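Below is one structure; the comments refer to it alone.
One protein chain is absent from this view; the other protein chains keep their places.
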Amino acid sequence: MNPSLFSEPRTTAPVTGLHGRLFAASMLAFVGLFVLGLLALFIADVSYINIQAVAEVLRAPEIRAALWLSAWTSAVTVAIGLLFAVPMGYALSRYRFPGHAVVDSIVDLPIILPPLVVGLSLLVFFQTDVGRWIEATGMKFVFQCKGIVLCQVLVSASFGIRAVKLTFDGIDPRIEHVAMTLGCTRAGAFFRVALPMARRGIIVGGILIWTRAFGIFGPLMVFVGAVRFRTEVLPTTIYLEQSVGRIEVALAVAILMLVLAAVALVAVRIVGLGQR
Amino acid sequence: MNPSLFSEPRTTAPVTGLHGRLFAASMLAFVGLFVLGLLALFIADVSYINIQAVAEVLRAPEIRAALWLSAWTSAVTVAIGLLFAVPMGYALSRYRFPGHAVVDSIVDLPIILPPLVVGLSLLVFFQTDVGRWIEATGMKFVFQCKGIVLCQVLVSASFGIRAVKLTFDGIDPRIEHVAMTLGCTRAGAFFRVALPMARRGIIVGGILIWTRAFGIFGPLMVFVGAVRFRTEVLPTTIYLEQSVGRIEVALAVAILMLVLAAVALVAVRIVGLGQR
Amino acid sequence: MIRIEQLNLAVDTFALSNISLHVKPQEYFVLLGPTGSGKTLLIECLCGLNPIDSGRICIDGVDVTPLEPRSRGIGYVPQDYALFPHKTVRNNIGFGLENRRAARTSIRREVDRLMGQLGVNHLAERFPQKLSGGEKQRVALARALVLEPRVLLLDEPVSALDEQTRDSLCRQLKQLQKSTHTTTVHVCHNFAEMLVVADRVGIVWQGRIVQVGTPQEVLQRPSSAQVARFVQAGNLLGARAAADGQWLRLACHGGVEFRAARQDVQTAAGEVVVMVRPENIQLASARPENPPPGTTVLEGSVREVVDLGSLVKLNVACGAAVELLVSLGKREYNSSRIAAGDHVSLAVAPEDVHVMQKP
Partner (left out) sequence: MIRIEQLNLAVDTFALSNISLHVKPQEYFVLLGPTGSGKTLLIECLCGLNPIDSGRICIDGVDVTPLEPRSRGIGYVPQDYALFPHKTVRNNIGFGLENRRAARTSIRREVDRLMGQLGVNHLAERFPQKLSGGEKQRVALARALVLEPRVLLLDEPVSALDEQTRDSLCRQLKQLQKSTHTTTVHVCHNFAEMLVVADRVGIVWQGRIVQVGTPQEVLQRPSSAQVARFVQAGNLLGARAAADGQWLRLACHGGVEFRAARQDVQTAAGEVVVMVRPENIQLASARPENPPPGTTVLEGSVREVVDLGSLVKLNVACGAAVELLVSLGKREYNSSRIAAGDHVSLAVAPEDVHVMQKP
């Protein structure tokens, strides 16, 4: 969804004549069908909801705990993700080295990979000698909160890296070059010029990391399980509640996540548009 | 990941001087760390694998059934997804109508939304009057194979729409204009000029739809469940097998999916690069 | 051949306002204007790509306003040529005939003929990415000419080319038009390019056509100070006009005074803008004896000399705060023996002083 922030068609086609009108109508019909389908889904959600049950449910301690766990793990994930995304986005945008294309593809892999595979790979990794050694040093991940963050970082950081790289791609390196002729070192030019110019792209990257991290479910089931009060995040709640038939509760949580995603989307749009 | 196919930085920064070298090294260190981390994960997977067990396991009828189900549902999803993506991508790229930005955002929503929420929304939808009526006409979705396709289309079509829209954004509308002065109708210009020019972007869109559809797990658990021989797709297999402790079997399936994802990524790169 | 009547079209914050224009048969007509003045939009209206808000467009006596682009009998070469990248040169050129479901052999014959005429035979099987700018231009021309359009519309046909080849390709365009007798409308923003090709020219300014005439009319008698600035008139001075017998006395800000022939000027008196083209100022080292009546004679000193090869431009400071640009042919300059710092005399004939309304 990111690219729409950076490119717009050169000119748009005005609609003329009967042929043109019919053609536009048939193309736009697909748009209407798809959008109405999605809206029908969300309207169904809203119509099904039971306000009283929701209010009651949201006061339940296990759901509050899940909300809190989701909030802090995703916040930590965004911090770690951006810590990687900013230098990596910059390096991949500005430097060409042997194997650049391969590295660039590997960075994209977690975007395209089924998240469940990441969860399973983590589980397997911590059963190897290296993994056991890491856990033996006291850094425990499997079935722990730390594992949630690790899992989230792995599946979401690539979105941030991609967004930040795109942003730096759009910044003319000559601006940094000028800064270097005006007394800056390479690093000075980065911190004083490139980084402030990329701030909107970095915010967009952060939001993208957050939305992905917040919504992850499959790999967490595999890697940290679904233990109430311990490794239960909001998506886990949806799953647990609906599997015992309490669909109103699951739905309340789902609507909360839906609203947060919509807010994130609007934020990305607004921040991203300002970037142009 | 898509955008990297369409844009490249204007110039790259050569590395000069001690400052420049140190700076480049520290930025590239993050790249190295991230890539090595990912590689460690996959190497762990490969080192853990037991060839004999894999071969045995892949002959198991339930896994064969899951593979087959995954294959045909995702193929159908790609077909349906592209059926929407091509006209929608074109319409969103070429036409401006009131509410264009809103529609564009709604189309992006399934990308940013936690997939689990989509699954739950579908479940809820088919409990409303409209949903019941649809199921009463004989089009059954809940806990059915058709439901798998519906779920996959909803979470993956937006990736295709986005990729196709980007492709049409990159095609100068003047080329269609010329075709229209040379005897084509609006629709003729689309089919004879715009569509052939967009073929690589459409292939990329199809691959993106496929990777997302193929890897989906959470919403399927909620909407169609995990019934062996009936609604079990490959991600479900991974979950089921690891939850009963047969990690080698889960891993074998995961590696298969990993390889397919890597192939898809390479295909997207190659097809997308040719597009420039 | 083309008659535009009272065309109006608003797009976002920009509008084409009340455009009326008549292009004669077999004429090479240039629409000249700065970037963003609406030239391309106007061409797209002629093509039928933009629905117009009001007005009428007639081509060859037929009201084409409601017609689709394919029914208007036009050939269109857009900016950057917009060749079909997925087709070879041969198939690009043959595209129009294929749409008419012409027979294969006749398409082949016609495409071969056109490729020969435009000198692109050797490129027949290449794809557009592999062509140079000039080659692309010729292929785009052949593609537009294949249906024998009544009108050829060229949008900035040489802007994408480098300066060395622009001039010769402009002359080829003109020759092509002369040999095919196709009425041609050529959009450009470059003044020198217009002079090479145009039979007549329309100046477009902020969505309006502000002047129509031959190149020399526009050059010597721009209708307004904006047009004058755009055609690089050289010397534009604000002045107060006052009648003085058969002459108009023009007291310029800065202390110099010109005289113009009164019958040439619409304005009797008031604030005006005076234009004197650099080639119309006669330079001499001594004051001319017995200049013809009405001639303005000024004194000044040469500030700067720029030798442009064929042309030499001099900056001459006259009066308190006036700098006049004077241009001489190289040969003329060499024989005049004038150098920077010299004291010179300038003479301007009254008919070379052009007076315009204050904008």
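Chains: A, B and C, in written order; residue numbering restarts at 1 for each.
Throughout what follows, contacts are C-beta pairs under 8 Å (C-beta built on N, C-alpha and C of every residue); 3 or more make two chains touch, one makes a residue touch a chain.
Keep in mind that this is a model prediction, so the values were computed, not measured.
Participant: For the chain omitted from this view, which of the shown chains does it touch?
Facilitator: The chain that is not shown touches these displayed chains: A, B, C.
Participant: Just one of A:Gly138, A:Gly183 or A:Gly245 touches the chain that is missing; which is it?
Facilitator: Among A:Gly138, A:Gly183 or A:Gly245, only A:Gly183 touches the chain that is not shown.
Participant: In the complete assembly, which of C:Glu5, C:Asp80, C:Asp199 or C:Glu279 touches the absent chain?
Facilitator: Of these options, the touching residue for the absent chain is C:Glu279.
Participant: Write down which of A:Ile175, A:Val227 or A:Val266 is the residue touching the left-out chain.
Facilitator: Considering all chains, including the one not shown, the answer is A:Ile175.
Participant: Residue-wise, where is chain A in contact with the chain that is not depicted?
Facilitator: 172, 174-175, 177-185, 188, 193, 196-197
Participant: Pick out the residues on chain B that sit against the missing chain.
Facilitator: Those residues of chain B that touch the unshown chain are 14-17, 19-20.
Participant: So which bits of chain C touch the chain we can't see?
Facilitator: The missing chain touches chain C at positions 34-35, 162-164, 171, 189-192, 195-196, 215-216, 219, 229-232, 277-280, 282, 304, 306-311, 327-332.
The definition used in the following text is that only the chains that are shown with their structure count from here on.
Participant: Can you list every chain in contact with both chain A and chain B?
Facilitator: C
Participant: What chain pair has the highest count of contacting C-beta pairs?
Facilitator: Looking at every pair of chains, the most contacts join A-B.
Participant: Quick one: report the Å distance separating chain B from chain C, using the average Cα coordinate of each chain.
Facilitator: Chain centroid spacing, chain B to chain C, equals 53 Å.
Participant: With chain centres defined as C-alpha means, what is the inter-centre distance between chain A and chain C in Å?
Facilitator: Whole-Å distance between the two chain centres: 54.
Participant: Mark out which residues of chain C touch at least two other chains, giving numbers and ranges.
Facilitator: Correct list: 48-49, 68.
Participant: So which bits of chain A are touching at least two other chains?
Facilitator: 15, 17, 19-20
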